[in-house]
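Here the complex is missing a single protein chain, while all its other protein chains stay put.
Up next is subunit A:
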Amino acid sequence: MVLVLALGDLHVPHRAPDIPAKFKSMLVPGKIQHIICTGNLCIKEVHDYLKTLCPDLHITRGEYDDETRYPETKTLTIGQFKLGLCHGHQVIPWGDLDSLAMLQRQLDVDILVTGHTHQFTAYKHEGGVVINPGSATGAYSSITYDVNPSFVLMDIDGLRVVVYVYELIDGEVKVDKIDFKKTSSSQSAH
């Protein structure tokens, strides 16, 4: 059982003062093995905070990030799964599943994690799974109205991944989960 935290689009301090307290109290150091972040933190303080949760931190660059040296895309292997990470402002039309699926094919990954729209989504298609963890702070977005703060926790176990999404709705944390399975490590997840 490997826990991977996926989050992004925090936009601190331009659009939000901080990660919601209820989320912070859930995110305890030492419980998570990897963090993948879609970008738009935007400042060093947020980077440092994430580092305290887990030293294995992967970040791709969002257009507002202070740090210019984050890469545009990143791929990594966790267990039997190949994961791809990209902020998403580079994939046009924004939020379009087919265009994201193209990026997924290009990176050749089972799970693609992108952000930018601030809208949580988890799509399953022949090429694999596309996940958008939304905005961890519920930051304003020109694309999505009424953004609720959200993040995703993936539990990777062999050929199976359970995606938990945590959303802060009207002050309460609601959890939902989705299951995905790979048939074998040489084929894509479906």
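Things to note:
What we mean here is this: a residue touches a chain if its C-beta (ideal position, glycine included) is under 8 Å from a C-beta of that chain, and two chains touch if they have at least 3 such contacts; residues count from 1.
Definition applied: contacts and distances are computed from a predicted model.
Entry comment: the absent subunit's protein name, as recorded by UniProt, is "Vacuolar protein sorting-associated protein 35A isoform X2", drawn from "Proteasome subunit beta", "Vacuolar protein sorting-associated protein 35A isoform X2", "60S ribosomal protein L14-1" or "General transcription factor IIF subunit 2". Note on the undisplayed chain: of the listed residues A:Y49, A:Y123, A:Y140 or A:Y164, the one touching it is A:Y140.
Only one of A:T52, A:T77 or A:Q106 touches the chain withheld from this view, namely A:Q106.
The chain not shown here is touched by just one of A:P13, A:P29, A:P55 or A:G158, and that residue is A:P13. As for the chain not pictured, it touches subunit A at residues 12-18, 21, 43-45, 63-64, 68, 89-90, 92-94, 98-99, 101-102, 104-106, 108, 126-127, 140, 142-143, 145, 188.
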